[in-house]
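Every protein chain but one is kept in place in this view of the complex.
Then we have subunit A:
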Amino acid sequence: MRMGLSSAATENECVELCIFDLRRGQHEGQELDKILFFFPAGLPFSKQLSVVGLSEGLITFTRIFSPEAACEVIEAERHSHIFYEAEPDIWMVMVVEKSNDSEPIWRDDALRKVLKEIHSLFVMFHGTIRALLEKEPGGGLIRRHLYSFVMDYLRACKKRPPWNNCCCDYLVGKKLLLPSFRDCLKEQGTVQMLTIGREAAIEVQSLVRVLESSAGNMPCYSLILFQDLLVSTTLSPDDTINLFTYAVLRLTPQALSVGVSSWSYLRKGNTASSVAIESNIAIPSSASESFYGSSEVSPTEDSQYHVVRPLQSEKWSKGKDGYLVTDLWGAEVGTWVFATPTVWLRQTGERMYLCAYQHRNLTLLLLIPVSSIANGEQGVSAVKQQVLEQASLKILKVEEKLSKGWGGENAYHVSGYRYLLVDGDRNVSRATPPTKVATLTKESLLAMNKLRKEVELEKSRAKLDNVDCEKDMEVCIRAKNNAWVISRITRGRELYMVLEKANETLLYATDAVEKFSNKYCDGTFSLD
């Protein structure tokens, strides 16, 4: 499984990540002012400016013809530049180097979703980039925030050799993992749900009700996870994805015990199925360090800005009462009490306290409006206490029920099939576990990767053309290695499937899809 990887990861590969604001630095000589973040920070400014210059040039150029959708990707022989306009005039650009002159082994769309994920999480914790820029037009504040945040995010993506857990070594000669063709049966930016029986569903439902009521009259939200899977949410889809992502990265039992293998795509550090990219950056030069700010300064020591670093790893732990605690948000002024984390909800624009409770494999997130609690940490404590009193029995019961029904990490494996199911309307996906996907040959994975690229183009075209009816299509390809690579899109739902040991006829492959659809998708992808 690693063989294909080592060939893809050569010494020269590198990735650059840049965030810039087109409204800044418009005068000659001030171009540097545009750059809000650059990875690797040690890259000479001339090179950084050249990335931004090309990007800006092409954004302007493409708007001549496509004013409504500017530059999304530049494909050159040796690099791909992936664009994402995170906020009006604020762009994120990722430059990835291709190995050899071969076709790119990743999908633009998957990489763009990485950019989107970084931004969404940033906004959840810090608010919009524009807002921070307005707060401090000099740019120091946003640069410091972005630098800490994105570096923490990228570190989460870095492969960790078990013998080396030293933080300061992360940036030197370690590899950054980006979604590659080996992840073609995963979908970034979706949640994975636990399938539960009717009885368990009723229990969960009643737990959710108790959670809501235990906070009194406050309009609070809850999110329940079992292992790395979502059980229930009362949040909007966007907010659900953000909090789910954060939980899987930092809060679930698997996230708390670093090094334990996980099968969630979000735990990039432990999956060997990504493109390993050498980040050949040296220790940031003093110039860039002062420009972006060093991330290695702890928040409390940072005299100029108080920067909360929610993605910093190994900062969460389980307290005696079952609640997860962290010093990431510092301490309440004048006390030794750790401040409760807060997040911004996208749906309502409200600032919420984030309380996380864990019982064995069950993780509960409770979001309480900051505005509804008058007396700060004291008030939060009171609510937490109240929840424990009213819900702990239910929590025990639900955990027990779910554990009993839990089929293990291969629960969603369907023998003979390698699949990905995406419900675009609900942002939910389910897929063959990575260990099983890894048994597919490189050829099959590349063929699926290619098919997904084609389908993504079709989908984005349909979207841009504002076609009222949703894209409905079916593609079955018998690849060179005789594997069947299949894609079905219907009514906002997508199915991707690789059948390696299938009979050679198209009808056989179709029949296999039909059976799968009837059994696992309520017949969504069945023909009749």
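Definition applied: a contact is a pair of C-beta atoms (placed from the backbone, for glycine too) under 8 Å apart; a residue touches a chain by one contact, two chains touch by 3 or more; residues count from 1.
Convention: contacts and distances are computed from a predicted model.
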(request) Between "ER membrane protein complex subunit 2", "54S ribosomal protein L24, mitochondrial", "Rab proteins geranylgeranyltransferase" or "Vacuolar fusion protein MON1 homolog", choose the name on the UniProt record of the chain that's been left out. (result) "Vacuolar fusion protein MON1 homolog"
(message) Just to verify: which one of A:Leu256, A:Val414 or A:Cys476 makes contact with the chain not shown?
(response) A:Cys476
(request) For the chain that got dropped from the picture, name the residues of subunit A it touches. (result) 50, 53-54, 57-58, 61-66, 68-79, 102-103, 108, 443, 446-447, 450, 454, 458, 461, 464-465, 469, 471-480, 482, 505-507, 510
